[in-house]
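Reading through the structure tokens given below for one structure.
Every protein chain but one is kept in place in this view of the complex.
To keep things simple, chains are lettered A, B, C and D as they appear, and every chain counts its residues starting from 1.
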Amino acid sequence: METPALPVPESRSAIPPALRGVFPVLVALPVLALFQWALSESPFAVYLLSVIGVNIILAVSLNIVNGMTGQFSIGHAGFMAVGAYISGVMSLNLKEVALSFLPVAASDQVLFTVALLVGGLAAAACGFLVGLPSLRLRGDYLAIVTLGFGEIIRVVVQNTNAFGRALGLSGIPQYSSPYMVYFWVFIVVLAARRIAGSSHGRSLWAIREDEVAAEAMGVDTTGYKVRAFVISSFFAGIAGGLFAHFVPIINPGSFTFVKSMEIVVMVVLGGLGSTTGAIVAAIFLTLLPEGMRSLFNALGAEGSLAQKVDQIRMPVYGILLVVLMLSRPQGLFGTREIWDVLPRWLPRKRRGLS
Amino acid sequence: MAQLLQHLINGLAAGTIYALVALGYTMVYGVLKLINFAHGDVMMVGVYMGYATAFALGREVRSSLVGVALIFAVAMLGCALLGFLIERFAYRPLREKPRLTALITAIGISFALSYGFQLDIGFLPGASPRAFPEVIEPREWIIIGDRDVVVWNWQVISFLIAVVLMVGLQYLVFRTRFGRAMRAVSWDHRVAALMGIPTDRVIALTFMLSSALAAGAGLLYAIKDTSVSPLMGLYVGLKAFVAAVIGGIGHVPGAVVGALVLGLVEEFVVGYAASTWRDAVAFGFLILVLLVKPGGLFGRVAAEKV
Amino acid sequence: MSAVLTSQETRPPLLQADGVSIQFGGLKALTDFHLAIRQGDLLGLIGPNGAGKSTAFNVLTGVYQPTRGEVRVAGQRVNGRKPHQINHLGLARTFQNIRLFRALTALDNVKVACRAQGALHPHELGAGTKLRNAITNYRDWWRALLLTPHFQEEERELTRQAEHLLEVMGLSHRRDEEARNLPYGEQRRLEIARALGTKPRVLLLDEPAAGMNTREKADLMVLIRKLRDDFQLGVLVIEHDMKLVMGICEQITVLDHGETIARGAPAQVRSDRKVIEAYLGDSYLESHGGAA
Amino acid sequence: MSEAQVKTLGERRAFPPLLSVDGIKVHYGAIQALKGVSLTVGKGEVVALIGANGAGKTSTLRAVSGMLKPSAGRITLDGKDTTSLKAHQLVPRGMAHAPEGRGVFPNLTVLENLELGAYLRKDADGIQQDLEKGFTLFPVLKERRKQLAGTLSGGEQQMLAIARALLSRPQLLLLDEPSLGLAPQVTETIFRTLREVNATGVSVLLVEQNAHLALNSAHYGYVLETGEVVMAGPGKALLDSPEVRRAYLGE
Partner (left out) sequence: EKKTQPAPSGEGGSQTAQQGQQKPATPPGGGEVPAGSDVILLGEVGALSGGQATFGISTRDGIDLALKEANAAGGVKGKKLAVRVYDNQSKPEEAAQATTRLVTQDKVVLILGDVASSNSLAMAEKAQTAGVPMITPSSTNPKVTETGDYIFRVCFIDPFQGFVMAKFARANLKLNKVAVLQDNKSAYSIGLTDVFTRKFTEMGGKITTTESFSQGDTDYRAQLTAIRKTQPDAIYVPGYYSEVGVIARQAREVGLRVPLLGGDGWDSSKLFELGGSAIQGSYFSNHYSPDNPDPKVQKFIADYKAAYGSVPDALAALGYDAARVAIAALERAKDLSGPAVRDAIAQTKDFPGVAGTITLDDKHNAVKSAVVLKVGDGKTEYVTTVNP
């Protein structure tokens, strides 16, 4: 019944070891294409799913730092902003450019991917910078540095003409598609799971549990912390890039510390360290406000009082957070994953190596 | 020169308000190691309580000494009660749980209060800012030259209040039995209970004190800047929190010094450099301080005995 | 005894402290501390509470930086090195207040410490290796992300090693139990297993028998000897249980107020007047009958 | 439930009753740590509780001092039911508990730690006297009175914890492994102190790994095994019993 806290890659498997690394990707690509096709008639579902996907990427990536490594970062929106703006500016400038050897649509996707990667790498570079102080700073002090960093990014954007200042960047081509978003969701989840199942993941958990002991057992704690920040902010940057290409307007007001907090909420609500928990929480918290909207509509939102109802969502959201946290303080799944807590009759994940 | 002096005074005045709010953060952090993200919003609620009282009292009464005292009393008591309720229902049940969970409920409370007060339903005030009535009639106390340098009565008053409160709190925390109990609870409330310390009561009292302090700070803030709005707690709260960290969170004089320094830094950035970069400089300064002194100006990073 | 000593001298010390001192504020926690551990040694470090024993461990392992003196591991000066680097040179320890990774399983606790390679050679710590380390590191991350066969093989190898260590320490039945749920005595043993995972040359044990009953202590004595022999270690033990220390250590260093007040074979130390006054107490003499 | 299985050796000296623990059960989540433990401590009596690691000794003390609420069973102190009282409510009734892991407040100075021990006392003079007494008992503490307790060595912290517990002038003192990590000499001191304190009428419930020491200084002892009392008897009698000698003294 008690499952190991750390997932381990499967050992008994029909897939030859050499293929195991890429196998999930090979499976995912056609599935995503199907998914994309199924959605083609429903712009709102596409939009909502994109938001959910971006939030999943954010939550899962933040979980690498906050959940696995036990560092307390509350500036994730800053990294997201870096990715969003860098890739956004790139796409705006390359809007009229196409690769001659490809059809226009394909060329756009290629350029978009490049823009995403550049944005992600820029965010990763920032993550490296922010990770460095973790050499000296612990806990809440590190948290406030990440927060400060996020705010600095916001101010920089707000004062840079190339980034559109307060108005933000508008008219970014809407290249983002559920296919792309969920491809990255897939990548980030896979990466998080594989990190968790490797010696790197164990080192991160060790840092979370006891930094002094980890260091004494030969874990380069600073190095690992910095790398956790780099990876986590890379994906935040990717999330930002995806976000910029479907909204498709970005504005400094979208990347405030309130946004960072929302991501932290997803991670904690899901259960610190639980990747599937972060996913479920991200889905739930994104759908919650929209669900309230549907509820109010069903109650007759065209009435006069109902016009005031939509703004009730935010305070209600706040109260719900309190209630949820009180009823499940360890997060949805604690540090475990969904298959560890689902009832037994569901197909269970095989025990891995350990 | 005169301008420099004026900036100095402005900076100190702004810092004073940060200081009063920061003291509340520091106190709660001191006992619970909880960053009470709802603190700024409690302050906001306090200000609205004072606002309502001021209106109920009418123009005459509210600017009398009794009136002012009454406004402060209502707001501070009201907030103490609010603080008690928040602690009782949102934080206490999570005391044995991981620290981050309480942080999330704090965020939840913060959202509920700030966005809740933006509603224009029932007694809630609605989103638009209001002018806080003049309760302390602003008077110029020191004027140099052709109003080159002006010091206002409320600037001096709030500065004095901040200093007195700081000294008082420092005394409370380090010289009294209650303060000792607070510090014991902050380390390990289970063991503290073994000393006969009623931990729940100590924590509740700390919260009430810090919330009352927030209300007082908020009123001084509203008197100073005359404008009241539901999101005011968010902005002031964030800055005050930064100030508390600069000083070394959990450290009482540190909070005050950190706040004054932050106030001055912001003032001088705006006054002499580019006002657009104020927030960036403020946070940059914070990061710089932490890099040099990882526990803030006064805080000690508790040397962990291995 | 003296014959043994001379033969030891011919082997180079794996861990050496030369005139190490450290101060906390005004407090001299450790003064002019000397020590040399060679392979096969089983040394003891005793002294009254607050004498500086744990501090000595902390200085040796890089948790604290000495204010004066030099620490060498495998001949390499390690002053200023981080604990993990010193650990890589082959120095592992346990903690007086157990510091396990509480939420991790017993197996994972050990796996954290297990690394593919053994202790580094001293020159591998020199300048210029930083870049190489960084490259190796990122390469390892990629291997983990791509689940390369090499990575899978390495994971299996780590698991095998860790399982073996658990078995050696008699903890196999606790493999998948979270560390925090283990009884105290098993937690102590798990700490030792974890330390062994780093493939050390020298093992430092800080009060390994604390919280164990007499019987468990007796078992531990056997175990420590066995570990030394099987893993070819040098071992340094801090312990307040005289039966254990006197029973297994070949040489004992006694600290008091940070200063070394005696050093020698158990019999010698036991009858040293200064040691009796500062540490053992007269009643110890009475109950053990070994008057000087 | 397990009352019948307790093997009792020898006669217990009669003390007026003080603490009585009656069939308490304790759970940590799914783990049941105590499966119905019963024991009594008389006024002026020293009672030792021995048992292997994880037997539930600490849990028993925690339940007695109100740190844990037992899920079943009853605890009475001085004739009053205290089962549902919280820890801080038991202190004024004469309970003092020096917990496992010492529980000193590392962010407070040694002196402040000691003063907290006397938190509920109002007699400044008496406190001062008891402080001095503590300092003569443990002179190191006097030297270090201004030092933060967190930087004390392990043994020093243990002394501080005991001195602090004594400062509340308890009627019943709960000690959880007081000799843990102490130099032999200090262990001596502590057990001597324990006897002295006991001589003034304070009852002691003592948990120790060092069964030899504990049973030697106790009037009565209980042996705990996996959450149950399996044996009880006067200290000396237990010491002589072959089971105890084999299981806990390694003979």
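Worth pointing out:
Going forward, a contact is a pair of C-beta atoms (placed from the backbone, for glycine too) under 8 Å apart; a residue touches a chain by one contact, two chains touch by 3 or more.
Just so it is clear, the model here is predicted, and its values are computed rather than measured.
Taking the complete complex into account, the chain left out of view touches A, B. When the omitted chain is restored, the residue from B:61, B:85 or B:150 that touches it is B:150. Considering the whole complex, the residue from B:95, B:224 or B:251 that touches the absent chain is B:224.
Annotation for chain B: contacts to the undisplayed chain at residues 3, 6-7, 10-11, 13-14, 115, 118, 120, 126-131, 138, 146-148, 150, 152, 221, 224-227, 229, 231-232, 234-235, 266-268, 270-272, 275-276, 278-279.
Against the chain not shown here, chain A presents residues 40, 42-44, 47-48, 51, 95-100, 104-105, 108-109, 158-159, 165-168, 170-171, 173-175, 177, 243, 247-254, 290, 293, 297, 301-302, 304, 307-308, 310-311, 313-314.
Please note the rule applied: only the chains that are shown with their structure count from here on.
Steps from chain C to chain D, minimised over paths through touching chains, total 1. More C-beta pairs touch across one of B-D and A-C than the other; that pair is A-C.
Put simply, the C-alpha centre of chain A and that of chain D have 51 angstrom between them.
We define each chain's centre as the mean of its Cα atoms; on that basis chain B and chain C are separated by 49 Å.
Residue numbers of chain D whose C-beta contacts span two or more other chains: 151-152. Counting partner chains per residue, chain B shows two or more touched chains at residues 306. If you check each pair of chains against the touch rule, the ones that pass are A-B, A-C, B-C, B-D, C-D. Those residues of chain B lying in contact with chain C across their complex are 306. Of all the residues in chain C, the ones that touch chain B in their complex are 54, 58, 63, 95, 99. For chain B in complex with chain A, the touching residues are 29, 33, 35, 37, 90, 93-94, 97-98, 100-101, 103-105, 107-113, 115-116, 118-121, 234, 238, 241-242, 245, 249, 276-277, 279-280, 283-284, 286-287, 290-291, 294-296, 301, 304, 306.
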